[in-house]
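The other protein chains are all here in position, but one chain of the complex has been omitted.
Order of writing sets the chain letters: A and B. Residues in each chain are counted from 1.
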Amino acid sequence: MSLGLEHYLILSAILFSIGLYGALAKRNAVVVLMCIEIMLNAVNIAMVAFSRYLVPDVVVLTGHVFAIFIMTVAAAEAAVGLAIIITIYRNRHTVDIEQADLMQG
Amino acid sequence: MNFWLLSPELSLCGIALAVVLLDLVIEQKKVLAVISVFGLIIPIAFTIALWGEQQASFSGMLVVDNFSLFFKFLILGISALVIISSVDYVKKFARFQGEYYALILFSTGGLMLMCSTGELISIYIALELASISLYALVSFLKDPKSSEAGLKYMILGAISSAVLLLGMAFVFGITGSTHLDQIADKVSTLVSGGQLWDSPALLFGIVLMVAGFGFKIASVPFQMWVPDVYEGAPTPITAFLSVASKAAGFAVILRVFYTAFGIEAISADWGMIFAVLGAISMTLGNVVAIAQTNIKRMLGYSSIAHAGYIMVGLAAISTLGKSGVLFFLAGYALANLGAFIAIIAISNKTGSDEISDYSGMSRRSPVISFILAFCLISLIGIPPTVGFMAKFYIFNAAIQQDLLWLVIIAVLNSTISAYYYLRVVKVIYIGEPLSDEPIPSSIPMRVSLAITSIGVLVLGIYPWIVLRLAETAVVTFP
Partner (left out) sequence: MTELAFWVIAIVLVSSALAVVLLRNVFRAALLLIVCFFGVAALYITLNADFLAAAQVLIYAGAIGILLLFAIMLTRDLHSGNPFHRLHLPALVLSLLLLATIIGVVIGTDWTTISEVPQVVEMPLDEPTTSYIAIALFDQDNGFVLPFEIASVLLLAALIGAVVLVRREGKD
(Lines give C-alpha, C1' and ligand atoms only; values in the text may rest on other atoms or scores of the structure.)
Protein backbone atom coordinates (compact mmCIF):
# COMPACT_ATOMS: atom_id res chain seq x y z
CA MET A 1 0.00 0.00 0.00
CA SER A 2 1.56 3.26 -1.06
CA LEU A 3 1.74 6.33 1.12
CA GLY A 4 -1.56 8.18 1.29
CA LEU A 5 -3.74 10.57 3.26
CA GLU A 6 -4.72 7.87 5.75
CA HIS A 7 -1.11 7.37 6.89
CA TYR A 8 -0.69 11.02 7.75
CA LEU A 9 -4.09 11.28 9.41
CA ILE A 10 -3.45 8.28 11.64
CA LEU A 11 -0.01 9.59 12.59
CA SER A 12 -1.68 12.91 13.43
CA ALA A 13 -4.33 11.09 15.48
CA ILE A 14 -1.66 9.23 17.47
CA LEU A 15 0.20 12.46 18.22
CA PHE A 16 -3.03 14.27 19.14
CA SER A 17 -3.99 11.50 21.57
CA ILE A 18 -0.54 11.44 23.18
CA GLY A 19 -0.75 15.21 23.57
CA LEU A 20 -4.27 15.06 25.02
CA TYR A 21 -3.24 12.34 27.47
CA GLY A 22 -0.25 14.38 28.60
CA ALA A 23 -2.26 17.61 28.85
CA LEU A 24 -4.88 15.94 31.05
CA ALA A 25 -2.61 13.65 33.07
CA LYS A 26 0.52 15.64 33.91
CA ARG A 27 0.96 17.76 37.02
CA ASN A 28 3.72 20.10 35.90
CA ALA A 29 2.10 23.12 34.23
CA VAL A 30 5.04 23.62 31.83
CA VAL A 31 4.75 20.00 30.67
CA VAL A 32 1.00 20.48 30.17
CA LEU A 33 1.79 23.43 27.93
CA MET A 34 4.30 21.29 26.01
CA CYS A 35 1.65 18.60 25.48
CA ILE A 36 -0.78 21.23 24.16
CA GLU A 37 1.89 22.21 21.61
CA ILE A 38 2.04 18.54 20.54
CA MET A 39 -1.74 18.59 20.00
CA LEU A 40 -1.52 21.72 17.85
CA ASN A 41 1.30 20.19 15.82
CA ALA A 42 -0.84 17.12 15.25
CA VAL A 43 -3.66 19.31 13.93
CA ASN A 44 -1.18 21.07 11.64
CA ILE A 45 -0.03 17.74 10.20
CA ALA A 46 -3.65 16.88 9.40
CA MET A 47 -4.20 20.30 7.78
CA VAL A 48 -1.13 20.04 5.56
CA ALA A 49 -1.91 16.42 4.65
CA PHE A 50 -5.45 17.44 3.60
CA SER A 51 -3.92 20.22 1.52
CA ARG A 52 -1.68 17.78 -0.28
CA TYR A 53 -4.13 14.92 -0.88
CA LEU A 54 -7.52 16.66 -1.09
CA VAL A 55 -7.49 17.03 -4.86
CA PRO A 56 -5.27 14.69 -6.86
CA ASP A 57 -2.06 16.24 -8.24
CA VAL A 58 -2.53 19.77 -6.89
CA VAL A 59 -1.94 21.38 -3.50
CA VAL A 60 -4.90 23.30 -2.07
CA LEU A 61 -3.20 26.04 -0.10
CA THR A 62 -5.99 26.74 2.41
CA GLY A 63 -4.55 24.09 4.72
CA HIS A 64 -1.11 25.70 4.58
CA VAL A 65 -2.60 29.11 5.42
CA PHE A 66 -4.55 27.59 8.32
CA ALA A 67 -1.34 25.97 9.62
CA ILE A 68 0.50 29.32 9.48
CA PHE A 69 -2.22 30.98 11.55
CA ILE A 70 -2.22 28.11 14.05
CA MET A 71 1.56 28.56 14.50
CA THR A 72 1.10 32.30 15.08
CA VAL A 73 -1.57 31.73 17.70
CA ALA A 74 0.44 28.93 19.33
CA ALA A 75 3.38 31.29 19.81
CA ALA A 76 1.16 33.99 21.34
CA GLU A 77 -0.60 31.45 23.54
CA ALA A 78 2.72 30.01 24.74
CA ALA A 79 3.93 33.50 25.69
CA VAL A 80 0.81 34.35 27.72
CA GLY A 81 0.65 30.82 29.16
CA LEU A 82 4.24 30.94 30.41
CA ALA A 83 3.62 34.42 31.88
CA ILE A 84 0.69 32.98 33.85
CA ILE A 85 2.84 30.02 34.98
CA ILE A 86 5.50 32.46 36.21
CA THR A 87 2.94 34.42 38.27
CA ILE A 88 1.82 31.10 39.80
CA TYR A 89 5.42 30.21 40.58
CA ARG A 90 6.02 33.58 42.25
CA ASN A 91 2.99 33.02 44.47
CA ARG A 92 3.75 29.53 45.70
CA HIS A 93 7.12 28.37 44.38
CA THR A 94 5.73 25.41 42.52
CA VAL A 95 4.14 24.79 39.13
CA ASP A 96 2.34 21.66 40.27
CA ILE A 97 -1.28 21.79 39.08
CA GLU A 98 -2.51 19.40 41.75
CA GLN A 99 -1.38 21.87 44.41
CA ALA A 100 -3.38 24.62 42.69
CA ASP A 101 -6.48 23.84 44.72
CA LEU A 102 -7.33 26.97 46.68
CA MET A 103 -10.87 26.76 45.36
CA GLN A 104 -12.81 23.55 45.80
CA GLY A 105 -16.43 22.59 45.98
CA MET B 1 -12.23 45.17 0.70
CA ASN B 2 -14.82 47.43 2.21
CA PHE B 3 -13.37 49.05 5.32
CA TRP B 4 -16.67 50.81 6.10
CA LEU B 5 -18.07 47.40 7.06
CA LEU B 6 -15.15 46.90 9.44
CA SER B 7 -15.51 50.35 11.01
CA PRO B 8 -16.83 49.24 14.45
CA GLU B 9 -13.86 46.91 15.00
CA LEU B 10 -11.32 49.33 13.55
CA SER B 11 -12.48 52.20 15.74
CA LEU B 12 -12.52 49.88 18.76
CA CYS B 13 -8.88 48.87 18.17
CA GLY B 14 -8.02 52.54 17.74
CA ILE B 15 -9.50 53.34 21.14
CA ALA B 16 -7.65 50.43 22.75
CA LEU B 17 -4.36 51.69 21.32
CA ALA B 18 -5.15 55.25 22.41
CA VAL B 19 -5.80 54.03 25.96
CA VAL B 20 -2.46 52.16 26.10
CA LEU B 21 -0.54 55.15 24.75
CA LEU B 22 -2.30 57.79 26.87
CA ASP B 23 -1.61 55.64 29.94
CA LEU B 24 2.05 56.62 29.52
CA VAL B 25 1.42 60.34 29.88
CA ILE B 26 -1.75 60.68 31.98
CA GLU B 27 -1.29 60.74 35.74
CA GLN B 28 -4.99 60.75 36.62
CA LYS B 29 -5.89 57.14 35.75
CA LYS B 30 -9.65 57.71 36.04
CA VAL B 31 -9.44 59.60 32.74
CA LEU B 32 -8.59 56.30 31.01
CA ALA B 33 -11.92 54.79 32.04
CA VAL B 34 -13.70 57.90 30.79
CA ILE B 35 -11.88 57.65 27.45
CA SER B 36 -12.72 53.94 27.15
CA VAL B 37 -16.42 54.37 27.92
CA PHE B 38 -16.98 57.46 25.82
CA GLY B 39 -14.74 55.98 23.14
CA LEU B 40 -17.07 52.99 22.94
CA ILE B 41 -19.76 55.37 21.72
CA ILE B 42 -17.91 55.54 18.36
CA PRO B 43 -18.09 51.80 17.53
CA ILE B 44 -21.66 51.71 18.90
CA ALA B 45 -22.57 54.57 16.57
CA PHE B 46 -20.96 52.79 13.60
CA THR B 47 -22.86 49.60 14.51
CA ILE B 48 -26.17 51.46 14.58
CA ALA B 49 -25.34 53.22 11.31
CA LEU B 50 -24.65 49.87 9.66
CA TRP B 51 -28.00 48.39 10.78
CA GLY B 52 -29.91 46.99 7.82
CA GLU B 53 -26.72 46.30 5.86
CA GLN B 54 -26.56 42.87 4.24
CA GLN B 55 -23.10 42.48 2.75
CA ALA B 56 -20.01 40.31 2.79
CA SER B 57 -16.53 41.66 2.30
CA PHE B 58 -12.93 40.44 2.52
CA SER B 59 -13.79 37.58 0.15
CA GLY B 60 -16.76 36.46 2.21
CA MET B 61 -14.88 36.39 5.51
CA LEU B 62 -16.51 39.47 7.00
CA VAL B 63 -20.28 39.14 7.01
CA VAL B 64 -22.18 42.22 8.10
CA ASP B 65 -25.90 41.61 8.57
CA ASN B 66 -28.48 42.39 11.21
CA PHE B 67 -27.56 39.20 13.03
CA SER B 68 -23.91 40.18 13.53
CA LEU B 69 -24.87 43.80 14.27
CA PHE B 70 -27.32 42.68 16.98
CA PHE B 71 -24.52 40.81 18.71
CA LYS B 72 -21.99 43.59 18.17
CA PHE B 73 -24.34 46.06 19.82
CA LEU B 74 -24.98 43.65 22.71
CA ILE B 75 -21.26 42.96 23.26
CA LEU B 76 -20.30 46.64 23.03
CA GLY B 77 -23.01 47.48 25.56
CA ILE B 78 -21.79 44.76 27.93
CA SER B 79 -18.23 45.99 27.54
CA ALA B 80 -19.25 49.57 28.36
CA LEU B 81 -21.14 48.47 31.49
CA VAL B 82 -18.20 46.30 32.62
CA ILE B 83 -15.76 49.19 32.19
CA ILE B 84 -18.06 51.58 34.08
CA SER B 85 -18.36 49.15 36.97
CA SER B 86 -14.58 48.55 37.00
CA VAL B 87 -13.76 52.16 37.87
CA ASP B 88 -13.84 51.61 41.64
CA TYR B 89 -12.48 48.10 41.42
CA VAL B 90 -9.25 49.00 39.61
CA LYS B 91 -8.26 51.49 42.30
CA LYS B 92 -6.53 48.59 44.04
CA PHE B 93 -4.11 48.15 41.13
CA ALA B 94 -0.88 50.06 41.66
CA ARG B 95 -0.23 50.09 37.92
CA PHE B 96 -1.41 48.74 34.58
CA GLN B 97 -4.86 50.34 34.73
CA GLY B 98 -4.56 51.42 31.10
CA GLU B 99 -3.61 47.89 30.04
CA TYR B 100 -6.63 46.54 31.94
CA TYR B 101 -9.05 48.67 29.92
CA ALA B 102 -7.14 48.03 26.68
CA LEU B 103 -7.29 44.25 27.15
CA ILE B 104 -11.05 44.45 27.78
CA LEU B 105 -11.38 46.43 24.54
CA PHE B 106 -9.21 43.97 22.56
CA SER B 107 -11.24 41.09 23.90
CA THR B 108 -14.44 42.93 22.94
CA GLY B 109 -13.04 43.32 19.42
CA GLY B 110 -12.33 39.59 19.21
CA LEU B 111 -15.82 38.70 20.39
CA MET B 112 -17.40 41.11 17.89
CA LEU B 113 -15.39 39.64 15.01
CA MET B 114 -16.42 36.13 16.10
CA CYS B 115 -20.04 37.17 15.50
CA SER B 116 -19.46 38.43 11.99
CA THR B 117 -17.12 36.06 10.20
CA GLY B 118 -18.27 33.55 7.62
CA GLU B 119 -15.08 31.55 7.45
CA LEU B 120 -13.43 29.05 9.79
CA ILE B 121 -9.89 30.51 9.92
CA SER B 122 -11.24 33.97 10.79
CA ILE B 123 -13.54 32.47 13.42
CA TYR B 124 -10.58 30.70 15.00
CA ILE B 125 -8.33 33.77 15.02
CA ALA B 126 -11.08 36.04 16.39
CA LEU B 127 -11.86 33.49 19.08
CA GLU B 128 -8.21 33.35 20.08
CA LEU B 129 -7.95 37.16 20.16
CA ALA B 130 -10.81 37.19 22.66
CA SER B 131 -9.44 34.23 24.63
CA ILE B 132 -5.81 35.36 24.93
CA SER B 133 -6.86 38.80 26.19
CA LEU B 134 -9.16 37.09 28.69
CA TYR B 135 -6.39 34.72 29.91
CA ALA B 136 -4.37 37.78 30.87
CA LEU B 137 -7.39 39.56 32.39
CA VAL B 138 -8.42 36.57 34.53
CA SER B 139 -4.96 36.40 36.14
CA PHE B 140 -4.68 40.20 36.31
CA LEU B 141 -4.70 40.41 40.12
CA LYS B 142 -1.62 38.13 40.27
CA ASP B 143 -2.64 36.88 43.72
CA PRO B 144 -2.77 33.10 44.37
CA LYS B 145 -6.48 32.71 43.53
CA SER B 146 -6.44 34.87 40.42
CA SER B 147 -3.31 33.31 38.92
CA GLU B 148 -4.68 29.84 39.65
CA ALA B 149 -7.91 30.78 37.88
CA GLY B 150 -5.88 32.12 34.96
CA LEU B 151 -3.88 28.89 34.72
CA LYS B 152 -6.99 26.72 34.67
CA TYR B 153 -8.71 28.96 32.14
CA MET B 154 -5.65 29.01 29.89
CA ILE B 155 -5.02 25.25 29.96
CA LEU B 156 -8.64 24.26 29.35
CA GLY B 157 -9.02 27.02 26.77
CA ALA B 158 -5.98 25.80 24.88
CA ILE B 159 -7.12 22.15 25.00
CA SER B 160 -10.60 23.08 23.82
CA SER B 161 -9.25 25.18 20.96
CA ALA B 162 -7.06 22.24 19.90
CA VAL B 163 -10.19 20.07 19.85
CA LEU B 164 -12.04 22.77 17.88
CA LEU B 165 -9.16 22.92 15.39
CA LEU B 166 -9.19 19.15 14.89
CA GLY B 167 -12.91 19.42 14.15
CA MET B 168 -12.29 22.27 11.70
CA ALA B 169 -9.51 20.20 10.06
CA PHE B 170 -11.91 17.33 9.47
CA VAL B 171 -14.61 19.62 8.11
CA PHE B 172 -12.02 21.22 5.81
CA GLY B 173 -10.76 17.77 4.81
CA ILE B 174 -14.15 16.45 3.80
CA THR B 175 -15.50 19.62 2.19
CA GLY B 176 -12.32 21.20 0.80
CA SER B 177 -13.15 24.70 1.97
CA THR B 178 -13.19 26.87 5.06
CA HIS B 179 -15.92 29.24 3.80
CA LEU B 180 -19.20 28.43 5.49
CA ASP B 181 -21.32 28.87 2.34
CA GLN B 182 -19.03 26.62 0.28
CA ILE B 183 -19.04 24.04 3.08
CA ALA B 184 -22.83 24.17 2.92
CA ASP B 185 -22.81 23.41 -0.83
CA LYS B 186 -20.52 20.45 -0.33
CA VAL B 187 -22.41 19.14 2.70
CA SER B 188 -25.66 19.01 0.73
CA THR B 189 -24.06 16.69 -1.84
CA LEU B 190 -22.27 14.63 0.83
CA VAL B 191 -25.38 13.78 2.80
CA SER B 192 -27.71 13.45 -0.17
CA GLY B 193 -28.59 10.04 1.27
CA GLY B 194 -30.23 11.94 4.10
CA GLN B 195 -28.14 10.57 6.95
CA LEU B 196 -25.27 12.22 8.77
CA TRP B 197 -23.88 8.74 9.38
CA ASP B 198 -23.13 8.45 5.66
CA SER B 199 -20.12 10.66 6.22
CA PRO B 200 -18.39 9.76 9.49
CA ALA B 201 -15.69 12.39 9.00
CA LEU B 202 -18.29 15.17 8.76
CA LEU B 203 -20.15 13.87 11.82
CA PHE B 204 -16.89 13.64 13.77
CA GLY B 205 -15.88 17.16 12.72
CA ILE B 206 -19.24 18.55 13.81
CA VAL B 207 -19.08 16.80 17.20
CA LEU B 208 -15.57 18.13 17.85
CA MET B 209 -16.62 21.65 16.88
CA VAL B 210 -19.60 21.50 19.25
CA ALA B 211 -17.23 20.43 22.02
CA GLY B 212 -14.76 23.21 21.18
CA PHE B 213 -17.38 25.96 21.09
CA GLY B 214 -18.84 24.50 24.30
CA PHE B 215 -15.86 25.97 26.15
CA LYS B 216 -16.87 29.52 25.19
CA ILE B 217 -20.50 29.11 26.20
CA ALA B 218 -19.61 27.19 29.39
CA SER B 219 -21.60 24.07 28.59
CA VAL B 220 -20.87 20.40 29.21
CA PRO B 221 -18.30 18.84 28.47
CA PHE B 222 -15.99 21.88 28.82
CA GLN B 223 -17.64 23.39 31.89
CA MET B 224 -15.07 22.39 34.56
CA TRP B 225 -13.21 25.68 34.36
CA VAL B 226 -16.29 27.78 35.16
CA PRO B 227 -16.58 27.75 38.98
CA ASP B 228 -12.87 28.17 39.73
CA VAL B 229 -12.36 30.86 37.11
CA TYR B 230 -15.49 32.77 38.14
CA GLU B 231 -14.38 32.71 41.76
CA GLY B 232 -10.74 33.64 41.19
CA ALA B 233 -11.00 36.22 38.41
CA PRO B 234 -11.46 39.94 39.14
CA THR B 235 -15.25 40.32 39.56
CA PRO B 236 -15.82 42.71 36.59
CA ILE B 237 -13.97 40.19 34.38
CA THR B 238 -16.16 37.39 35.73
CA ALA B 239 -19.18 39.45 34.71
CA PHE B 240 -17.69 40.02 31.26
CA LEU B 241 -16.86 36.32 30.83
CA SER B 242 -20.28 35.17 31.91
CA VAL B 243 -22.25 37.28 29.45
CA ALA B 244 -20.09 38.59 26.58
CA SER B 245 -18.11 35.42 25.98
CA LYS B 246 -21.29 33.34 26.16
CA ALA B 247 -23.15 35.62 23.74
CA ALA B 248 -20.34 35.50 21.16
CA GLY B 249 -20.06 31.73 21.54
CA PHE B 250 -23.75 31.27 20.78
CA ALA B 251 -23.50 33.70 17.87
CA VAL B 252 -20.73 31.60 16.31
CA ILE B 253 -22.65 28.37 16.90
CA LEU B 254 -25.80 29.82 15.31
CA ARG B 255 -23.92 31.08 12.28
CA VAL B 256 -21.76 27.99 11.73
CA PHE B 257 -24.57 25.51 12.18
CA TYR B 258 -27.32 27.35 10.33
CA THR B 259 -25.08 28.44 7.45
CA ALA B 260 -22.76 25.48 6.96
CA PHE B 261 -24.78 22.56 8.32
CA GLY B 262 -28.25 24.06 7.96
CA ILE B 263 -29.74 21.62 5.45
CA GLU B 264 -32.77 19.83 6.79
CA ALA B 265 -31.34 16.32 6.47
CA ILE B 266 -28.78 16.86 9.21
CA SER B 267 -30.11 19.76 11.28
CA ALA B 268 -32.25 17.36 13.31
CA ASP B 269 -29.10 15.38 14.16
CA TRP B 270 -27.09 18.26 15.58
CA GLY B 271 -30.26 19.66 17.16
CA MET B 272 -30.44 16.43 19.15
CA ILE B 273 -26.77 16.81 20.22
CA PHE B 274 -27.59 20.29 21.57
CA ALA B 275 -30.77 19.03 23.27
CA VAL B 276 -28.86 16.33 25.15
CA LEU B 277 -25.93 18.61 26.07
CA GLY B 278 -28.40 21.30 27.17
CA ALA B 279 -30.30 18.90 29.42
CA ILE B 280 -27.05 17.69 31.02
CA SER B 281 -25.68 21.25 31.43
CA MET B 282 -28.76 22.66 33.14
CA THR B 283 -29.18 19.71 35.46
CA LEU B 284 -25.52 19.65 36.45
CA GLY B 285 -25.34 23.42 36.91
CA ASN B 286 -28.46 23.69 39.02
CA VAL B 287 -27.83 20.67 41.24
CA VAL B 288 -24.25 21.61 42.10
CA ALA B 289 -25.15 25.29 42.58
CA ILE B 290 -27.30 24.36 45.61
CA ALA B 291 -24.24 23.42 47.65
CA GLN B 292 -22.26 26.62 47.01
CA THR B 293 -21.37 29.12 49.72
CA ASN B 294 -19.51 31.64 47.53
CA ILE B 295 -21.82 33.83 45.47
CA LYS B 296 -19.46 34.12 42.47
CA ARG B 297 -19.10 30.33 42.40
CA MET B 298 -22.87 29.95 42.67
CA LEU B 299 -23.37 32.29 39.72
CA GLY B 300 -20.74 30.22 37.88
CA TYR B 301 -22.87 27.09 38.17
CA SER B 302 -25.92 29.20 37.32
CA SER B 303 -24.09 30.25 34.16
CA ILE B 304 -23.61 26.58 33.18
CA ALA B 305 -27.34 26.04 33.78
CA HIS B 306 -28.24 29.04 31.64
CA ALA B 307 -26.06 27.72 28.81
CA GLY B 308 -28.31 24.67 29.04
CA TYR B 309 -31.54 26.74 28.82
CA ILE B 310 -30.22 28.63 25.79
CA MET B 311 -29.33 25.35 24.09
CA VAL B 312 -33.03 24.50 24.25
CA GLY B 313 -33.43 27.28 21.69
CA LEU B 314 -30.68 25.75 19.53
CA ALA B 315 -32.34 22.35 19.69
CA ALA B 316 -35.62 23.86 18.45
CA ILE B 317 -34.67 24.36 14.82
CA SER B 318 -37.01 27.18 13.85
CA THR B 319 -37.12 30.94 13.49
CA LEU B 320 -38.76 31.09 16.90
CA GLY B 321 -35.89 29.10 18.42
CA LYS B 322 -33.20 31.27 16.82
CA SER B 323 -34.74 34.59 17.82
CA GLY B 324 -35.41 33.08 21.25
CA VAL B 325 -31.68 32.47 21.68
CA LEU B 326 -30.94 36.12 20.82
CA PHE B 327 -33.60 37.47 23.18
CA PHE B 328 -32.57 35.12 25.98
CA LEU B 329 -28.93 36.22 25.64
CA ALA B 330 -29.90 39.90 25.83
CA GLY B 331 -32.10 39.29 28.89
CA TYR B 332 -29.52 37.08 30.58
CA ALA B 333 -26.84 39.72 29.93
CA LEU B 334 -28.89 42.41 31.69
CA ALA B 335 -29.89 40.31 34.68
CA ASN B 336 -26.50 38.67 35.21
CA LEU B 337 -24.60 41.94 34.78
CA GLY B 338 -26.95 43.61 37.26
CA ALA B 339 -26.29 40.88 39.81
CA PHE B 340 -22.53 41.05 39.28
CA ILE B 341 -22.39 44.85 39.48
CA ALA B 342 -24.27 44.69 42.80
CA ILE B 343 -21.74 42.07 43.97
CA ILE B 344 -18.85 44.31 42.91
CA ALA B 345 -20.34 47.23 44.86
CA ILE B 346 -20.81 45.10 47.98
CA SER B 347 -17.43 43.37 47.83
CA ASN B 348 -15.62 46.69 47.26
CA LYS B 349 -16.75 47.50 50.81
CA THR B 350 -16.81 44.13 52.58
CA GLY B 351 -14.03 42.40 50.63
CA SER B 352 -15.92 39.12 50.73
CA ASP B 353 -17.93 37.04 48.27
CA GLU B 354 -19.30 34.57 50.83
CA ILE B 355 -23.10 34.37 50.86
CA SER B 356 -23.10 34.37 54.68
CA ASP B 357 -21.49 37.84 54.66
CA TYR B 358 -24.54 39.17 52.77
CA SER B 359 -26.60 38.69 55.91
CA GLY B 360 -28.96 41.62 56.54
CA MET B 361 -27.56 43.53 53.57
CA SER B 362 -30.99 45.07 52.95
CA ARG B 363 -30.56 47.22 56.03
CA ARG B 364 -27.05 48.35 55.09
CA SER B 365 -27.89 49.21 51.51
CA PRO B 366 -31.55 48.90 50.55
CA VAL B 367 -31.18 49.94 46.90
CA ILE B 368 -28.24 47.68 45.95
CA SER B 369 -29.82 44.78 47.84
CA PHE B 370 -33.12 45.29 46.08
CA ILE B 371 -31.45 45.34 42.65
CA LEU B 372 -29.45 42.20 43.47
CA ALA B 373 -32.62 40.41 44.60
CA PHE B 374 -34.52 41.64 41.54
CA CYS B 375 -31.82 40.38 39.16
CA LEU B 376 -31.69 37.00 40.94
CA ILE B 377 -35.48 36.74 40.55
CA SER B 378 -35.03 37.43 36.85
CA LEU B 379 -32.48 34.60 36.69
CA ILE B 380 -35.11 32.23 38.16
CA GLY B 381 -37.59 33.45 35.57
CA ILE B 382 -40.43 34.97 37.61
CA PRO B 383 -42.56 37.78 36.09
CA PRO B 384 -42.40 40.78 35.67
CA THR B 385 -38.74 40.32 34.78
CA VAL B 386 -37.05 39.71 31.43
CA GLY B 387 -35.96 36.28 32.66
CA PHE B 388 -39.57 35.10 32.62
CA MET B 389 -40.25 36.38 29.10
CA ALA B 390 -37.00 34.85 27.80
CA LYS B 391 -37.74 31.42 29.22
CA PHE B 392 -41.37 31.58 28.13
CA TYR B 393 -40.35 32.41 24.58
CA ILE B 394 -37.61 29.81 24.26
CA PHE B 395 -39.63 26.99 25.87
CA ASN B 396 -42.57 27.85 23.62
CA ALA B 397 -40.27 27.46 20.60
CA ALA B 398 -39.20 24.02 21.85
CA ILE B 399 -42.79 22.85 22.45
CA GLN B 400 -43.71 23.78 18.88
CA GLN B 401 -40.87 21.53 17.69
CA ASP B 402 -42.16 18.56 19.78
CA LEU B 403 -39.39 18.79 22.34
CA LEU B 404 -41.75 18.44 25.30
CA TRP B 405 -39.34 16.21 27.25
CA LEU B 406 -36.64 18.88 27.10
CA VAL B 407 -39.03 21.61 28.25
CA ILE B 408 -40.17 19.47 31.18
CA ILE B 409 -36.53 18.99 32.25
CA ALA B 410 -35.93 22.74 31.84
CA VAL B 411 -38.99 23.73 33.90
CA LEU B 412 -38.06 21.25 36.66
CA ASN B 413 -34.58 22.76 36.64
CA SER B 414 -35.95 26.29 36.95
CA THR B 415 -37.82 25.13 40.05
CA ILE B 416 -34.64 23.69 41.55
CA SER B 417 -32.81 26.93 40.74
CA ALA B 418 -35.42 28.98 42.61
CA TYR B 419 -34.18 27.31 45.80
CA TYR B 420 -30.62 28.60 45.70
CA TYR B 421 -31.40 32.03 44.28
CA LEU B 422 -34.12 32.63 46.87
CA ARG B 423 -31.78 31.46 49.61
CA VAL B 424 -29.54 34.43 48.81
CA VAL B 425 -32.56 36.76 48.79
CA LYS B 426 -33.59 35.35 52.17
CA VAL B 427 -30.12 35.92 53.65
CA ILE B 428 -30.16 39.51 52.38
CA TYR B 429 -33.60 40.36 53.77
CA ILE B 430 -34.03 38.19 56.88
CA GLY B 431 -30.48 37.74 58.22
CA GLU B 432 -29.00 39.89 60.97
CA PRO B 433 -26.59 42.54 59.61
CA LEU B 434 -22.94 41.90 60.49
CA SER B 435 -22.29 45.62 60.91
CA ASP B 436 -24.19 48.88 60.58
CA GLU B 437 -21.85 50.42 58.03
CA PRO B 438 -23.71 51.33 54.83
CA ILE B 439 -22.37 50.21 51.45
CA PRO B 440 -21.14 53.27 49.57
CA SER B 441 -21.78 53.49 45.85
CA SER B 442 -20.12 55.84 43.42
CA ILE B 443 -21.85 57.56 40.52
CA PRO B 444 -20.52 55.11 37.87
CA MET B 445 -21.84 52.20 39.94
CA ARG B 446 -25.26 53.84 40.31
CA VAL B 447 -25.44 54.49 36.57
CA SER B 448 -24.65 50.91 35.62
CA LEU B 449 -26.98 49.47 38.28
CA ALA B 450 -29.77 51.73 37.05
CA ILE B 451 -29.27 50.76 33.40
CA THR B 452 -29.33 47.01 34.09
CA SER B 453 -32.23 46.99 36.54
CA ILE B 454 -34.41 49.26 34.39
CA GLY B 455 -33.54 47.05 31.42
CA VAL B 456 -34.58 43.91 33.29
CA LEU B 457 -37.91 45.48 34.24
CA VAL B 458 -38.72 47.18 30.92
CA LEU B 459 -37.91 44.11 28.83
CA GLY B 460 -39.96 42.04 31.26
CA ILE B 461 -43.02 44.17 30.48
CA TYR B 462 -42.37 45.22 26.89
CA PRO B 463 -40.28 42.34 25.51
CA TRP B 464 -41.14 43.09 21.88
CA ILE B 465 -38.71 46.05 21.82
CA VAL B 466 -35.86 43.56 21.58
CA LEU B 467 -37.85 40.61 20.23
CA ARG B 468 -38.62 42.47 17.02
CA LEU B 469 -34.93 43.27 16.55
CA ALA B 470 -34.07 39.62 17.21
CA GLU B 471 -36.62 38.50 14.64
CA THR B 472 -35.22 40.80 11.96
CA ALA B 473 -31.72 39.65 12.91
CA VAL B 474 -32.31 35.95 12.31
CA VAL B 475 -33.86 36.31 8.85
CA THR B 476 -30.25 36.04 7.61
CA PHE B 477 -30.56 32.31 8.06
CA PRO B 478 -33.04 30.48 5.86
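Here is the rule we use: a contact is a pair of C-beta atoms (placed from the backbone, for glycine too) under 8 Å apart; a residue touches a chain by one contact, two chains touch by 3 or more.
Treat the numbers as computed from the prediction; the structure is a model and nothing was measured.
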* To do: Could you list which residues of subunit B touch the chain missing from the display?
  => 1, 13, 20, 58-62, 94-96, 99-100, 102-103, 106-107, 109-110, 113, 117, 119, 121-122, 124-126, 128-129, 132-133, 135-137, 139-140, 142, 150, 170, 173-177, 179, 182, 186, 190, 199-201, 204
* Mind pulling the subunit A residues that touch the left-out chain? -> 2-3, 5-11, 13-22, 24-28, 30-31, 33-35, 37-38, 41, 44-45, 48-49, 51-62, 64-65, 67-69, 71-80, 82-87, 89, 93-98
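Note that only the chains that are shown with their structure count from here on.
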* If you average the Cα atoms of subunit A and of subunit B to get two centres, how far apart are those centres in Å? -> 26
* Structure fact -> Residue set of subunit B touching subunit A in the complex reads 120-121, 124-125, 128, 132, 135-136, 139, 142-145, 147-152, 154-155, 158-159, 162, 165-166, 168-170, 172-173, 176-178, 227-228, 231-232, 291-294, 297
* Which bits of subunit A are touching subunit B when the two form their complex? -> 9, 16, 19-20, 23-24, 29, 32-33, 36, 39-40, 42-43, 46-47, 50, 54-55, 60, 62-63, 65-66, 69-70, 73, 76-77, 80-81, 83-85, 87-88, 90-92, 97, 100, 102-103, 105
